[in-house]
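Please see the structure below; I have some questions.
For this view, one protein chain was removed and the others were kept in their places.
Then we have subunit A:
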Amino acid sequence: MPIDAANPVPPAFPRHVGMDQVPDHVPPELIRQSGLTVGPEFLAGPHDFMAALHEKQPPIYYDVSPMGNMWHMLKHEDALFGLRHPEIFSNEGATPFPRDPDDYFYFIPIEIDPPHHRKYRNIVDPVFSPKGVLKLEEQIRRRSNDLIDGFIDKGECEFTEEFGRPLPVSVFLDIMGLPQDMRDTFVSWAMQLLHSNDRAIMGQAMQSITVYLKEAIAEKKANPDDGVVSLIAHAAPDGVPLSDKEIFGFVCFLFIGGLDTVFATLNNIWLYLAQNPDKVQEIHERPQDIDKVVEELLRRWSVTFSGRVLDQDYEMRGVKMKKGDRVTFILPACNFDPEVFPNPLEVDFDRPRRTILAFTVGVHSCMGAHLARLEVKIALQEWLKRIPSFKLKPGTHIEYRPGGVIGPENFSLVW
């Protein structure tokens, strides 16, 4: 049933949590408590854990978890199929962030299925196209170097706080037309929303975000500029201005999608490179292949998942699923599918090009993908130019915390 984005209503289908809420149609032999995102084995090494799912679990299983019960899908092929069939695997109601039921809104465009989805993407796609983001190149280089200036002479830095976090958030604020002095506040809201695993804290963060963004939208409506908040606030597809609910849902979604993912990606990659000097050397020796390098690192270190809700009863690989069941495509595991990426944990910049799932696929493919690629590329280039070799500070303890965006907590590098 297509939804009316201007008149949002909370989804009616239930959330199931825990063993006593497994629906009757789920065969007992497919019920697992995999521990994905929450268990000690996952938190000890999330990407190794997700690669090993291919040996430990069937390709489709029903996961019971404190974060909600749902089908997990591991195969690259199944993800391509499912994510490209929104009439079966719907996005409506599939986004897990809590909202006030009395002031409900949709996250746009991720919660909007085709055909309405394209109307929203057309507003912002020119800004986020490969060509559009190239306009930001010099600015991203400058921001990268400004950050490096701040710590290079110390011979060490706490990477996540001093580079991984501020770089993508600054770039995002530039694009959106929001003030740089909000950077640290934005980051803390995003951390509470995406990393707390506590629905009360998530709700409070959502409340703070709501108040701030509503004010920012009102300000841009009165004083247009060339940022994306203003672009959305003044958009009128087919001559019809977006409603307040649509504008808010769109801006709010970009906030959530844009702040934390590149942060986690940079953290994963720098932690890996600090421990793999041979790969750093290879990157130095092959400057012409930087795009291949970035693509392979994004495959190896993908950070998030795609959630959907079945819009009809559907059977895959002999597994009978029912309308209303929730499904999560475990994108990092799909990127480790040995049938598509042999020896999947190996970083090999010369792999034949295959569709990677770092940015998901289908109509809801990440609109920020080109920006993310550019940020990773520039960060690598500028960092390696000035800090050609680096390693983990001795005694550093690597920790992962539960959450929907996967990357290491604080770690320090020395050079």
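The working rule: a contact is a pair of C-beta atoms (placed from the backbone, for glycine too) under 8 Å apart; a residue touches a chain by one contact, two chains touch by 3 or more; residues count from 1.
Everything below uses one rule, namely that contacts and distances are computed from a predicted model.
Per its UniProt entry, the chain excluded from the display bears the name "(2Fe-2S) ferredoxin", taken from "Heme exporter protein C", "ABC transporter ATP-binding protein", "(2Fe-2S) ferredoxin" or "Phosphate transport system permease protein". Residue-wise, the contact with the chain that is not shown comes from A:355, picked out of A:355, A:381 or A:396. Of the listed positions A:66, A:130 or A:287, the one in contact with the omitted chain in the full complex is A:130. Touch with the chain that is not drawn comes from one residue among A:52, A:363, A:387 or A:414, which is A:363.
For subunit A, the residues touching the absent chain in the complete assembly are 80-81, 84, 118, 121-122, 125, 128-131, 291, 295, 352-356, 359, 361-363, 365, 367, 369-370, 373.
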